[in-house]
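The complex is shown incomplete by one protein chain, all other protein chains being positioned as in the whole.
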Amino acid sequence: MTADRTRDEVAGWWATAVSRIEPGVIELRGHPVQDLIGTTGLTDMIWLMLRGDLPAPRESALLEAALVAGVDHGPQAPSIAIARMAATCGVGLNNAVATGVNVLGDVHGGAGEQCVALLDEICDTGDAAATVARWRARSPYLPGFGHRFHPVDPRRAPLLALVDDAVRDGVVAGRHLAAARAIEELLNARAGRHVPMNIDGATAVIYAELGFAAPLARGLFVLSRSVGILAHAWEETQQGRRIKGPIPPSILPAHLGPGAG
Amino acid sequence: MTADRTRDEVAGWWATAVSRIEPGVIELRGHPVQDLIGTTGLTDMIWLMLRGDLPAPRESALLEAALVAGVDHGPQAPSIAIARMAATCGVGLNNAVATGVNVLGDVHGGAGEQCVALLDEICDTGDAAATVARWRARSPYLPGFGHRFHPVDPRRAPLLALVDDAVRDGVVAGRHLAAARAIEELLNARAGRHVPMNIDGATAVIYAELGFAAPLARGLFVLSRSVGILAHAWEETQQGRRIKGPIPPSILPAHLGPGAG
Amino acid sequence: MTADRTRDEVAGWWATAVSRIEPGVIELRGHPVQDLIGTTGLTDMIWLMLRGDLPAPRESALLEAALVAGVDHGPQAPSIAIARMAATCGVGLNNAVATGVNVLGDVHGGAGEQCVALLDEICDTGDAAATVARWRARSPYLPGFGHRFHPVDPRRAPLLALVDDAVRDGVVAGRHLAAARAIEELLNARAGRHVPMNIDGATAVIYAELGFAAPLARGLFVLSRSVGILAHAWEETQQGRRIKGPIPPSILPAHLGPGAG
Partner (left out) sequence: MTADRTRDEVAGWWATAVSRIEPGVIELRGHPVQDLIGTTGLTDMIWLMLRGDLPAPRESALLEAALVAGVDHGPQAPSIAIARMAATCGVGLNNAVATGVNVLGDVHGGAGEQCVALLDEICDTGDAAATVARWRARSPYLPGFGHRFHPVDPRRAPLLALVDDAVRDGVVAGRHLAAARAIEELLNARAGRHVPMNIDGATAVIYAELGFAAPLARGLFVLSRSVGILAHAWEETQQGRRIKGPIPPSILPAHLGPGAG
């Protein structure tokens, strides 16, 4: 095996269209990094890195709204609480953020991904009622709909309004939005029930309308929630506690032991 | 202990100024989320969540340039390589991203944080030479300066040009930029050596000029690099490999064993 | 709500039968810790913590053999390679180990769990052929069988010999062992094929014979492989590299960029 052959094998194993790095050269999706710095917004950059092209301004605005909407939902969300506790244990901020991000799993962070799959299925079959029935037979939770805490999620209306505008102006096609609204109508048609779209549903509409694959709904939520995770981990760091357990010691039953220990 | 007292204890233990969540209400740093969606950019949101106020447009532009500059440095950076390998092991995209972010430690992702501390120290003491001598006595690596790969880092010039403009227009004071340039001059004054500022140094100048505490230089790099980590993990997922080891099997010495196994 | 009521709520939310911690008291599964120290082996402790009772000596010996067998499979296994790379990035040994453990997912570390489920299904249905056909219709990979690297896995024979002895002496019932052997026969009956049980299969037989639920096959593998992950991360730490990428720089194609950077 020659040196060239070896390099070919390595280049194949680590093949990537995301970046090209040579001495003095950094290309991201084919763009020299110096052309991106100062000209390209962070949201455009996210789109570029994930998809290979740059978004139209209205597409970028939709994506940005979804990313902004999901940054935080308070310190009791496990991803946030865990990152705050981690920050008191003597690890780096990167470790605290990673610890929080790590729990954005199928149940805590995966509803958007599942909702995109649900909306895709309705778009494919054209039958919302049958699709919803199929999903509800598998699980009592319909991803993207209903909230145990908010009677109305304040993020739903402004996000859907932006999608409505984008549909009106031909920025996106509106098929996934229609699918999501069809689900809401089905759920609310049941006597005495009100199960509106939640943040996972509203952002799933945006991600799906923009053409992101379902797993990227989780991936984009990770980027969004990382902002809140970092903000909380940093605030906790500044508060200075050490080895913070979940329950304040003042109300802790003795047999559970201390947080510190 | 009354219910009110219990709630006070809990509220104190989990006290936060970052977000306030009540049924139907989500406030982020005092702003109702519905007022932020569609009006506030992602970079402004990062600033708001970390600091409590919104940046001026020129401050936001500087921060955004730094965030864009750091998103990726190719698939051999351990944070990226690890996330790609993780993506072939049957974990969620959130886990793959967390695995990569977790290694942005003192050596791989901490140079920006250390460089802010170095620049702060020069600003405090007013003596670049003595400060650099003190740091070099502790470690051969001066954080933020020099690169084993790029003779000139293509991210340095555009980032510094933006800071120069911001100093000229009074957006930032320029003291940390001056400190960083003083270091460059000291390092380059040594015969036959050229040790320019690298990406960690140039972004540290921006973060420090904007008033971010040193640990947030690492925190902001985590947000930035998460974009590249996600893009690479997703690309690897689409390539479909299972249990990817670091070395292509075709050039692997037999005694190291396979990646898969 | 009284203080007692508050403590009841907390005690319910964090209810555990694993440990009871009071000032001066540490009980693990009902055993005062001072009675366990010096009298109870580590493998017995693992069994106790997971199941609530102590194993018979022969049960413990079987479990220990499975745990010993899985500790390591060389530095190219992603879990090991990732932990070694992490150890060069300036994070704690705990972070390096966690980074490696995190990728023992459905594909890299989950075969044992899936194999226990497969064996359970054969035990339930009594029909190995139909069960295998059903599984193979879903995926080309039959968990626990075949290896791309070892023609014969050297861990298979000694593990199965221990199970044979345990069946002979009435320590375990042998139904899962029989199911696994039935699968081997089915696979090997195909002309010109030899697809023996691998480490995941052989340890799954042990875990299933001992009555562990399928997810604990992954959990126990995590404990086992953590030993190898720690040993490799520590060795890498001692070797002193910084920011180790997957490919040695000497054979790296230039466009992939460096590990360090």
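Order of writing sets the chain letters: A, B and C. Residues in each chain are counted from 1.
Going forward, contacts are C-beta pairs under 8 Å (C-beta built on N, C-alpha and C of every residue); 3 or more make two chains touch, one makes a residue touch a chain.
These figures come from a predicted structure and were not determined experimentally.
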Query = Can you list the shown chains that the hidden chain touches?
reply = A, B, C
Key: Touch with the omitted chain, as defined above, among C:12, C:170 or C:240   = C:12
Message = Using the touch definition from the top, which of A:41, A:75 or A:112 touches the missing chain?
response = A:75
Key: Candidate in contact with the missing chain, chosen from C:140, C:154 or C:240   = C:154
Request  = Could I get the residues of chain A that touch the absent chain, sorted low to high?
outcome  = 1-3, 6, 73-79, 81-82, 85-86, 88-91, 95, 98-99, 102-110, 147-150, 242-247, 251-252, 256-261
Query = Which chain C residues touch the hidden chain?
reply = 1, 6, 9-10, 12-21, 23-26, 28, 32-34, 36-38, 40-43, 45-46, 49-50, 61, 64-65, 67-69, 71-76, 81, 84, 92-95, 97-99, 101-106, 109-110, 149-152, 154-155, 157-159, 161-162, 215-216, 218-219, 222-223, 226-228, 230-235, 237, 239, 244, 247-248, 250-251
Key: chain B residues touching the omitted chain (full complex)   = 3, 6-8, 10-11, 14, 16, 19-23, 26, 91-92, 95, 102, 246-247, 251-258, 261
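Heads up, the rule we're going with is that only the chains that are shown with their structure count from here on.
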Ask   = In this assembly, which chains make contact with chain A and also with chain B?
value = C
Ask   = Chain with the smallest distance from its CA centroid to the overall CA centroid?
value = A
Inquiry  = Shared numbers divided by all numbers used: is that above or below half for chain B and chain C, i.e. same or different?
reply    = same
Remark   = Whole-angstrom distance, CA centroid of chain A to CA centroid of chain C, is 31
Message = Residues of chain C that contact two or more other chains, please.
response = 3, 6, 91, 95, 102, 246-247, 251-252, 256-258, 261
